[in-house]
Structure formats: structure tokens, C-alpha cells
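With one protein chain held back, the other chains of the complex are shown just where they sit.
For reference, chains read A and B in written order, and residue numbers begin at 1 within each chain.
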Amino acid sequence: MSLRWRQLKESDFVYYFFRDPVAYVSFAILLVLVISAFGAPLFAPHDPYDQTTIDIMDSELPPAWKDEGTAKFLLGTDDMGRDMFSTMLYGMRISIIIGLGAVALQAFIGIIIGLLSGYIKRFDTILMRIADVQLSFSTYMIAIFIGATCQMMFGVANYEKIAAPLLILIIGLAEWPQYARTVRASVLAERKKEYVEAARVIGLSKIRIMWRHILPNTLSPVLVISTVQVANAIMSEAALSFLGLGMPQSKPSLGSLITAGFEYIFSGTWWITIFPGILLVLLILVINLLGDWVRDYLNPKLYKG
Amino acid sequence: MKKGIESMKTDVLVSIRNLVKYFDISGGWLEQLRFTGGRISRQEVIVKAVNDISFDILKGETVAVVGESGCGKSTLARTVMSLYPPNSGEIYYQDKRIDQLSEKQLKYYRTRMQMIFQDPYASLNPRMTVEDILSEPIHFHHPSMTREQVKEKIIKVMKQVGIDPDWQDRFPHEFSGGQRQRISIARALTLDPDFIVADEPIAALDVSIQAQILNLLMDLQQENDLTYLFISHDLSVVEHISNKVAVMYLGSLCEFGETEHLFSNPNHPYTQALLSAIPKLGQRFSHTRLPGDVPTPINLPPGCVFHTRCPYAREICFRQVPQLIKEDGKTAVACHGAAEGWLK
Partner (left out) sequence: MSTLLSISRLNVDFALRKSTLRAINDVSLTIEEGERLGVVGESGAGKSVLGFSIIQLISKPGFIASGEIQFQGKNLASCTYEEMRSIRGNQISMIFQDPMMTLNPVLTIGSQMRETLQAHRQISTAEADRICIEKLKKVYIPSSEKRLKQFPHEFSGGMRQRIVIAISLLTDPSLIIADEPTTALDVTIQAEILDLMLELCESDNMGLMLITHDLAVVSQVTQRIAVMYAGTIVELGSTALITRDPQHPYTVGLLGALPQRAARSKRLNQIPGVMPGLAKIPPGCPFSNRCSLVEAICRSTRPALETKQSGIQVACHMVK
């Protein structure tokens, strides 16, 4: 164990990581955000889901440093009287869960399709044309279509219950071709290498060669696009919520919080929109910066050039 | 190692008969459409990599295939190993035809025939430890073997190729090029094959490491009774290690015969040019210049494929493909000039 730890400490990865302030500062911020999001029940001063603690009389209170603000609500309250700070933490948790879930689904579908179409020639044309068709629809178009249909089918009340898994499904289905294309491209590069021929000379089956030999060697580009895709998925979710097709107000994500506050922004109640907005931008920014760094690290030609 | 060849005449291990391998590189049918002369037509682009090659490999001998890049020698090796299906022709292993077998039927022959590759950096899966790499073929072909038996076998082959068995759980990147090539050889040996195809096994290595690997291959041949098909572009290596040489040019066999005889007495004009181009230590060379470049294997010249560059070419060479004819019992030559006696 200690040996592994020492190896990690001496590795290039750690060395370059700590030499790049953008990388470690982004990582530190992301770490704080993720911990506070998933530890929301511990850290948040209020529970926005608990109706009994919410008082409508507290609605639209400004942040604590304003004249009318109170120390009880650090960043003020929203139109329903919920504490902004707590609601944002819970909302960020939902946003991150949806982002990760959607990316896991994208990766699952995309990797399988990419492997098949890269390694088995007769699947290639048909699978890639399906991917092209899928890509030619905008994510939002599909999402709006499915989201609106589901809201009609289940009714608004029931829709609230299935909103999170549904969003994961929609965003996941809409973006798998990114993965499929990346994986296919690196499968095409890997399959020409001699270790794959060596596996064929041993007599291994196609499935086993794909799974055990090719797949592990295509994972670094997958890792790189995953970071960008998580950021994209969180953005997609925020955009859908903004359009009213995302998370409901009772269980708000960062996107639905921004929407909710948008109605009040011209009446001077800016904090309901601005704080979740800043948090969303910060979250997306650090994920993307980290993603860029990982890409540069894994592609030394680009990095050291 | 060099046994009497006369006494082993019947002991043919691998036999290649009229082997032809083409590659269609024109892509899908949409990409094959060409617009020429006001009409749309479909054109297939076919690389004729191996054209009608036949020879036998006897038990215990080393047959080398030499030729310049693009002559089809690697394609020949991979077709013999059933990595590519041949377009026509036959491959026999101990008189059993193997070129039409399914992967399942081939399973037994996979244990008999193994392959060593050129690039020691690409031929080992970078995500697998040495133990994984070496145990995979054993687990696959002998699932009944116990963990201890597999371990024993791995240690044995690692010792045989000169890699410390304590390094089993290391990854390929922790080894030097020569050591990786040893691991690649060890992988081929785990199944105790009789026949090994070595595709340029030393081309990517440094001179002093080349010698180590060549020595290893020769030792293993003696210890394990191996038969080699040795693919190389390096004629001095071929001269050193092989019993027989097949010279290839543009997918065709020019000359096939015993190494010593062929090197001292090359008959085909291409073999002559090739041999004269080997840089020799300490002597200024006077090599035979060949005019022009190698034609593409997409449009093979009619007749003898070498006639575009042959200094002796006559009218017959432009229209008739020369047959491989045994000259004097020791070499066979595919050349009209040699057959009709007007060469030289």
C-alpha cells in the first residue's frame, strides 16, 4: 500500500498536477463544491424539502449584508421563503447527479456502439449512420419533445416524481454519439496494432479481444471527453429547467432556481437568479478547466510542445 | 541445427500452394463510383499483395522470406497464420488443409502455429502485466490446467527466453525493447508450438540487441524443435539464420532455394541486384543499379512483374508470366532468361 502511494506521489501525473496552478485550484474548488453538494444535509442550515420549516413570510428576503436581510438567511430567500444557500446546495446536488448519470448512460451506450462499429466491419456503416442521424437533431429538440410528451402523459404532479431519471435518460440518449465516435476512432487505431493480431493468433474470440484487449486501451480519450460531457450535461439540464421542462420547483436544480428567480429580477430581487447562476458558471468552469488539463496531460505532444 | 535436407524430404510441415491474397481498398460502393468521360462507373481498387506463391517448409528448418517494403512478405506471413483469408490457393499443415477452417476448427492449429511480431512496443498489450500476457493463451487453450501448472509453465518460458520470472507482475513499459521482444517470444512459446512465423522480429532493435534475439531464436529452435518462417528485409541476417530463402518482388516469388547456394549463385536478376546492394563492412561496393521505381501493386505490370526494371528484359518478359522452375535441384527461379539460358 505504501509502495503504491509512493509510486503515485512520484508519478508524472501528480508532478505536473501540482505544477499547474489552474489544475490544482480548479480541483480544490471542484472538491469543495462536490463535498458541499453531497453533504448538503449536513452543511445546509435549512432543509428546503421540509415544508414545515418554510415560512412564506420569509419570502424574498435579501442577503444578510443588506439592510433588510437577516443573519438567519445568509444569501437571502427565494419567492417561497426557502433559504437560498441551502436550496443552492441541494440544487447543485441534483444538477451533479443528473450530469453524472447522463454521462454514465452516454458512455455505456456510446462505448458499446463504438466498439462494435470499430471492430466489426459489417456493423460500422449502419451504426455510424444512426449516430449521424442522432447528431443531426439538437439535444434540446429531442429533450423538449420527450419532456413535453411526458409531462402531458403523466400530468405535472407525477412528472415531478420521475423528473430526475427522465432527464438522465433524455440527456444520455441525446449525446451518446460523441462517445461512439471517439471510441470508434481509437478502436480503429488500436485494432491495427500487433498486440491485437497476437490475440487473434492465440485464437481468442472477437468479443474477448474487444473487451479485454481493445477496450482498456481506448479509455483515455473516453476519460477526456467525459469531463467535458459532464459539464455539458449539467448545462443541458439547466437549460431544460430554464425552459420549464427540467426539475420542478419543489425539487429545484440550479437551472430551475435560475428560472424561478428570473421572474423577480426586474423587481429588484436579483439574488434568486444571480447566486445560482454564479454557482453554475463556477461549477462548469472548473470541470472544463480540469478536463482541459487532463487532455493536455494525456496528450504530451500538445502539452510539452 | 542444420540437418541433412535429403533425408527429410517427406517431412513437410507447412505447405503453401498457389497462394493469392488481394486487398480491396476502394471502400464502400459509394466511394467506388468514378466519373470518367461523361459516365459514372464503378471502380474497385485492388492491391494485389500476394500472387500465386507456392513453397514447402520442412520440419526443423528456417525458411526466410526477403524482399523490399511492399513486396507482400508480411501479408504472406499473416495469410499463412490465417489472420487473412486467402483469395485462392491452399495452405497445408502436416497435410491437413487449414485455410478454409472456421476459428473454432482452427483452435488446435493455433496451438501448433504461433507468431512473433516486429514492433516490441506495439505487440504487447500495454494494460496487461507480463503474467496476464503469458497466461492468457494457456488459460484459453488448456482451461483444465490448475493455477499452479500455469504458473509453472510461465516461469519455465520466462527462464527460457531470459527474463527474470520475478518480473511477472510488471507492465510492458517497464521493459526495454529487447526484453519486450523476449516476452513476445515467450508468449509464442507458452503453447509449445512446432511452427513459428517471425515477422521482422529484430528490425526494430539495436545492433547488439539484434544479436541477442537472433541467438535466442536459434537456441530455442534447437531446444524446442521449432520450424521458422522468418520474414526479413535484412539480407545479412537472413544469410546467417536461414536454411532456405524465398525472394519476393511485388507479390511474386522470384527465387527460392538453399541459402548458401542462393547467396553465392543468385540466378534471378532481382536477387542479383538485391544481393549487390547489401553494404559490406570494410569494402566499397559496386552495386547493380535498377532503373526506375517499384510499380504499385494496384496495377501490376503484365508478364514478368520485374520486367519494368530488369536490365535483361526481352519481348517474352512483357507478355508471359514466368513459372518457378527448378534450376539445378538447389534453387528454383522464375525468370524466362534463366529458363531459356540467355541470361548473363
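Points to keep in mind about this one:
In the analysis below, a contact is a pair of C-beta atoms (placed from the backbone, for glycine too) under 8 Å apart; a residue touches a chain by one contact, two chains touch by 3 or more.
All values reported here derive from a predicted model rather than from experimental measurement.
Note that of B:R170, B:H233 or B:R314, the residue touching the chain absent from this view is B:H233. Across B:I155, B:L214 or B:L343, the residue that sits in touch with the chain not pictured is B:L214. Taking the complete complex into account, B:A273 is the one of B:M115, B:A273 or B:V305 that touches the chain left out.
Note that of B:E68, B:E90 or B:D132, the residue touching the chain absent from this view is B:E68. Where subunit B meets the chain that is not shown, the touching residues are 1-2, 68-69, 176, 178-179, 206-212, 214-215, 218-219, 233, 235-237, 239-241, 259-260, 273-274, 276-285, 287, 289-290, 293-294.
Here is the rule we go by: only the chains that are shown with their structure count from here on.
For the pair subunit A and subunit B, the distance between C-alpha centroids works out to 51 Å.
Subunit A makes touch with subunit B in their complex at residues 125, 193-195, 197-205, 213, 216-217. By the touch criterion stated above, subunit B contacts subunit A in their complex at residues 28, 78, 81, 83, 103, 106-107, 110, 113-115, 117-119, 122-128, 136-137, 140-141, 184, 187, 191.
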